[in-house]
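Removed: one protein chain of the complex. Kept in place: all other protein chains.
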Amino acid sequence: MSRVRVQFFITCLLDHLYPHIAQDVVTVLERQGVLVEVPAGQTCCGQPAFNSGFWAEAASMARHFLDLFADAEGPIVCPSGSCAAMVKHHYRDLFADEPEQLARVEAVAARVREFSQFLVEDLGVEHAGGRRARYTYHPSCHLTRELGVRGPAETLLDHIPGAQRVPLPEAEACCGFGGFFAVKLPVISSAMMNRKLANIEATKADVCVVCDASCMTHMNGGLIAQGKSPIVKHLAEVLAES
Amino acid sequence: MNDPRSLILDRVREALKRAYTPEAMDAIPAPPAPPPFTQPLADVFARALEAVQGRCHRFESPENARDFFLAEMARRGASRLLCWEPAALPIPDLAHALRARGIELVSAHSPGYERASTDRKAHLQELAQIGIGLTGVAAGLARTGSLVLHADRSRGRLASLLPTIHYAILYEDQIFPDLAAWLAAAGTAARIANSSNTVIITGPSRSADIGQTLTLGAHGPKEVIVLLIENRRHGRRPANGEENETIEP
Partner (left out) sequence: MPDLNQRASIALQDATLQQALNRTMEHFVQGRLQAFAALPHGEALRDQARRIRAHTIAHLDEHLLALERSAQANGTQVHWAADAAAARKIVLKIARENDVRRIVKSKSMLTEEIELNATLERAGLDVLETDLGEFIVQLAHDHPSHIIAPVVHWRVEDVAKLFHQHLGSPLDADIPQLLATARSALREGFLQADMGVSGANFAVAETGSVVLVTNEGNGRFVTTTPRIHVALVGIERIAPTLRDLGTLLQVLARSATGQALSVYTSIITGPRRSIEEDGPEQVHIILVDNGRTRALAGDLAEILYCIRCGACLNVCPVYHNIGGHAYDSVYPGPIGIVVTPAIGGLAPWRELPQASTLCGACVEACPVRIDIPRMLLKLRAQSVAEGYAPGWLQKGVRLYARAATHPRLFRWAARLARIAQWFAPRSQGWSRRLPGPLAAWTKTRAFPPLAGASFSEQWEKRSHQ
């Protein structure tokens, strides 16, 4: 039987801030027998520019992304709900007037799979590793509401032997990151973050799991600024431990 | 082009050439239908009404309802009622029985209470003194425990609005499953189109504005009490939604 071959869409945050988590993604996938390929020259999908209204700039980054991924084969696995949603749902907005680009966009968009979704929905995996601990899970906004992915991460956490998953109050409320929102309207962003952190604290979990490094950066950034320990971890990080 | 009507219509037509209206179709398909209720509609209605703080008393016959209502009036010590034209009340001998007990039935047409074109306000002030209202209804909606009333000459709208307590008489054969079923029924659209005012009442008046705490009786009746009657023993059995009698002006 031939191995499933995937293209790893690293995302800029994992590439430059958290390369160890990018490695964890590879480890978890390879453990399932997946052949992981990493297209060279990856930078950023353009989401920050797109969300703040810079569509021309976003389109140039999108073009770069398409150049890297259009010809590679197999599913494009992305360990971020929001970067996956950018490619899957918003690239077509950027090229609404360019039919030939649009065809490329649709072909690429159809291949994009978020990491937890790929493991559970495509590979049918339930147990992918992880250590016993008290977990809680923050479902990131774009993963749940733009991609409509609800459940895979919880499935993977629930199959860690001996682990306990406690529900997070107001789980689906945004953590307040929102890209440049966090620096444009820091007061509101911080208030949202504080509410999220208080909810996490109330669960008394050892680890709060997320599927998006941006939310993780925001929440851990808040915890560290408050002198607490950064207990938010990416799902790949949790699963890679065994 | 100074005419605002043409100006607005031109703007609308011009805008529609560029409007992005996702999922717009040329015609609207039929609305989804819910599965039918497995329980009798009267039971569903009664439960829904109680859930919105209304009260539902059930009777086998109009006579039972009449006796109950007479006892209620005696218990409350009522001497006046604001109601529909007595002939429009759907329990045939109710008006007579009330009058026999010395209770005055006041409707907009009662002598001394007619609309005085010069003093509408004084007239309203007078009617507003009456604490109890009594009406029939055109239909009941089971899912929501709602009452439907159409205004016409004999069925004034004040009797269900001004008093603190509103008694409404409803027959089981007047109950529709829900709002959509009532609207879809033959005759409903014409009845709405021909009535200056149709009101759907779902429980007593309420407000949660102060302290976000539910409180009853903000402007309309504080109590809505439905006399739900199983059988019509008098007269013919009308089709769903049809009122018991029609009073020609």
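As written, the chain order gives the labels A and B, with residue 1 at the start of each chain.
Here is the rule we go by: a contact is a pair of C-beta atoms (placed from the backbone, for glycine too) under 8 Å apart; a residue touches a chain by one contact, two chains touch by 3 or more.
Note that the structure is predicted; figures quoted are calculated from it, not measured.
Put simply, the hidden chain is in touch with A, B once you look at the whole complex.
Although one chain is not displayed, its contacts with subunit B can still be listed: residues 4-5, 7-9, 11-16, 18-29, 31-35, 48, 52, 107-109, 114-115, 120-121, 124-125, 128, 141, 143-144, 146, 151-153, 156-158, 161, 178-180, 183-184, 188-189, 192-213, 215, 217-221, 249.
One chain of the complex is left out; on subunit A, the residues touching it are 10, 12, 14-20, 22-23, 38, 40-44, 46, 48-55, 57-58, 60-61, 63-64, 90, 93, 141-142, 145-146, 172-174, 176-193, 195, 217-218, 220-222, 224-225, 227, 229-230.
One rule holds for everything that comes next: only the chains that are shown with their structure count from here on.
Subunit A and subunit B, compared by their mean Cα positions, are separated by 55 Å.
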